[in-house]
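Sharing a structure below in structure tokens format, with a few things to ask.
Of the protein chains in this complex, all but one are displayed in their positions.
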Amino acid sequence: MTKDIRRPTRRGLLTAGAVGAAALSAPSFFIKGAWAQEKAIGNFPRATEGSSIKFGFVLPQTGAYADEGADELRAYQLAVKHLNEGFDFDSIISDSGLSGSGVLGKKVEYVVGDDQTNPDAARQVSQRMIERDGVIMFSGGSSSATAVANQYLAQEKGVIFMNGLTHSNDTTGKDRRRYGFRHFFNAYMSGIALGPIIAESYGKDRRAYHLTADYTWGHTQYESMKASTEDQGWTTVNNIMTPLGAPDFSQYLTQVLNSDADVVILNHYGKDMVNSLTQAVQFGMRDLQKNGKDFQIVVPLYSELMAEGAGDNIEGVYGTTNWNEKLPDAGTKAFVDAFVADYDRPPSQAAQTAYVQTLLYASAAERAGTFYPPEVIKALEDFEFTGIGSEGPMLYRGADHQCFHDVLVVQGKPPSERADQHDLLEIVKVVPRADIEYDPALPAFGGEQADLGPYEPA
Amino acid sequence: MSDVAKPVYAGADERGGRAGMWNGRGRDLVVVAIIGMVTFTMPLWLVELGGYEALATKIVIWAIFALGFDLLLGFTGLLSFGHAAFFGTAAYITGLSLKHFSSDVIPAMAFAFVGTLLVALFIGFLTLRRTGIYFSILTLAFAEMIHALVLSSTLQRWTGGDNGLTGLHYPTLLGMNLRGIAVFYFCAVILVIMFLVAQFLKRSPFGLMLRSIKENPMRLEYTGINVWAYKMMAFLISAMYAGLAGSLMVIYEPYVATKFLHWSTSGEVVIATVIGGASTLIGPMIGAAFLMYFENVVQGMIGEQWRLILGLIFAAIVIFLPGGLIDIWRVVWRATGHKLLHGRRHNVPDMELTEPRHTDPRP
Partner (left out) sequence: MEFNAFFLNFLTGLQLGAIYALIALGLTLIFGTLGVVNFAHGALYMIAAYAAVLISRSMGFTYAIFIVPALLFLVGLLMERGLIRWFYDRPHTDQILVTFGLAIVIEEALKWIFGANNIPFALPSWGSGQVLFYGLGATVPEAIPGLRIPMPGIEGFTFFPFWRLLLIGVSAIVVLGLFVLLQFTRFGLVVRAGMRDPQMVSHLGINVTQKFAIVFGLAAAIAGVAGVFGGPVTQVSPTVGLAYLVPSFLVVVIGGMGSLLGALVAAVLLGMASAFTTGFAALAVDPFMKGFLTALQQIVVYLVAVVVLLVRPRGLFGKKGVFE
């Protein structure tokens, strides 16, 4: 007797006057004839009985990450269009089972809400979509905090959440949830991918100073960069935590200047990254020589949209991305062409992960033959496929719901080599999936205690 | 009781002295009945307005928050910019209790009550000797310190940092599950009780004293009244309302967001109170409902530019409805050709009343 009851039942009871007792005495689930073994979970079957289904897209429309939210939304709209009208799905996801006439024969509609990059607002908006709009799946987000908040909500409500941009280990680490899935890569993978390449190019006897955004993602990014660079023989000189959203980093950069470090690693994302990088360049860190070596700046996670804001300062700076529009595979080409045709600009990695996540959910429902969440989850778990962004097969690992695919080490392009304003990053290396796979029970991912939770939420 | 107020303090309450059920307590009962009805049927009519059940719960919780804030701003004239400290502290304590101690809400709310009381005593003790904007900034500073500490890596192990406090047990009340509509009724009952309490305080000699403090604290001080103690009481009561709302927020959603401690939460409760109509008790609740409805429903209709519209609405309300949204009825009343029964009430808060602004006492 824990399932929260739904509107029709409640309204009937309210009119009957049995107000307070209603919630406590209403039947917790109803049996559907055709799916006798399937309980009512979340919005199933209520929201799948009509001729259409709804997806909910919860993304930042205001605040610092509004532009990333806007790019995600473009991708979601494109994905819905493709699901309803058809596309070369197999280039994106092999054997997707997608027909191009909706999902399981039902037309796809969508609702959009603003998460303000704020976990509380994200949960409110997601609740609205789940309760009022009856979405069968929701997706989006541009921060790990909103991702974690939404995943817990997904588990409580029994509605699947497909993560957008979230790079913190916790999302598929200690906060992994049965109803949450992440296609985007994570801080740990960035560390493994980036470590060997910067060590190769900058030498093995470097001394690194970290500036780290003081929140969960920043900490995991710092830990993984520290581990992977120390594996390469680097020394970690120091780490300073910087408050999120600081407009001026000079007090932190001063400490770097005043140390014997010869590399600064900026564990910042988005606006923080743009600001700290720009200001590091203003502090002369790119022209500096320390310990007889050229001083270097590293940003473990690039955001292309934000990198635009850093102007020329990204030149030569190493980082990682989940995907890039210049990858040669057929899926990337098909997606980028469709995106450019509709929006006249290339998609960012945020757009790519949003698009792929939507298709992955739809494909899982098709392959499961039902919207019943536990079956869809099982169809996604340990799903191996080829397609967009990877040379070899990709895997949605069942143990932690992390998708494994190739990730990219990139370098900022000098202004003279840019074809247009969006052409900012040069792919240095495609790091194959095999190199970045790890044990889901690593301490950095919550250890043995990390648990996805049940298929059927209590 | 309200009749006592009239001759002494103009503007404290100008409505006493008329016959029938509209006199004093009779009218209060009608008001409470209406508020009770509107509240308890909210899940029904809110759905028709594009809302949903969880929103009704959130509105009720924020109504409690704004109600308590009005007791401080509207009646005592103290503008706190740091009420998020109490809302958030209670939310975190409730969350920690639900996570580590017991899923029952009674101990959780009791711990939160005690914790919030201690925090409020501490902050009140240090800030209430200050007045005006100095008081406002001090409360803001305390709240922001708590926010920064909860976020910082140093305390992250217990608070969950920016991910918030996750993995709480589902709240129960004496073994019953508190979920869905049950939470709503739980909160709604509390709201009505808290409204009754606020109404009682407003009519009591204590409430009268608070309004006198707002009007002229100096004069009261000279008559030998311990103004500070009254302010402290008002501050504590208001903090308790905020704490109660914070606790309920976690019971409604078993998750604690760091935003509960952020200054924007303090700001929202100021906005809700002022646009609703400070010192009217009902106004702030309307303001809270409006704000929550706008942020959650209208936002989805407008899309990207919703905050732009919200900013314009704030400005418009302050410009055209100085008494807040509750003044609408008066405007309508006048527009339909009726004469106002009473003069405009002093329901606009002011924090500048210690002394006239431009007199410099120095020679």
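Read from first to last, the chains carry the letters A and B; within each, the first residue is number 1.
In this section, a residue touches a chain if its C-beta (ideal position, glycine included) is under 8 Å from a C-beta of that chain, and two chains touch if they have at least 3 such contacts.
Nothing here was measured: the structure is a model prediction, and the numbers come from that model.
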### Partners of the unshown chain among those that are drawn
A, B
## Note on the structure
Touching the hidden chain, out of B:106, B:133 or B:331, is B:133
### Task
Tell me which residue among B:46, B:84, B:112 or B:275 touches the hidden chain in the full complex.
B:275
### Query
Out of A:135, A:305 or A:356, which touches the unshown chain?
A:305
### Message
Touching residues of chain B against the unshown chain: what are they?
### Response
73, 79, 126, 129-134, 137-138, 140-142, 144-145, 148-149, 151-155, 263, 267, 270-271, 274-275, 278, 304-305, 307-308, 310-315, 318-319, 322, 348-352, 354-362
### Task
Name, in rising order, the residues on chain A that touch the hidden chain in the full complex.
62-67, 70, 214, 238, 240-241, 243, 245-248, 250-252, 254-255, 257-259, 271, 274-275, 278-279, 282-284, 287, 289, 305-306, 308-313
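We take it that only the chains that are shown with their structure count from here on.
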### Query
Once you find the CA centre of chain A and the CA centre of chain B, what distance in Å lies between them?
37
### Partner chain A, residues of chain B touching it in the complex
40, 43-44, 47, 50-55, 58, 148, 151-153, 156, 161-164, 166-167, 170, 176-177, 179-182, 185, 253-255, 257-260, 295-297, 299-300, 303-304, 306-307
#### Entry: Residue ranges of chain A in contact with chain B within the complex
1-2, 4-5, 7, 10-11, 14, 19-20, 22-24, 61-62, 66, 70, 111-114, 118-121, 123-125, 127-128, 131-132, 144-145, 148-149, 152-153, 156, 168, 170, 175, 214-216, 219, 241, 243-244, 458
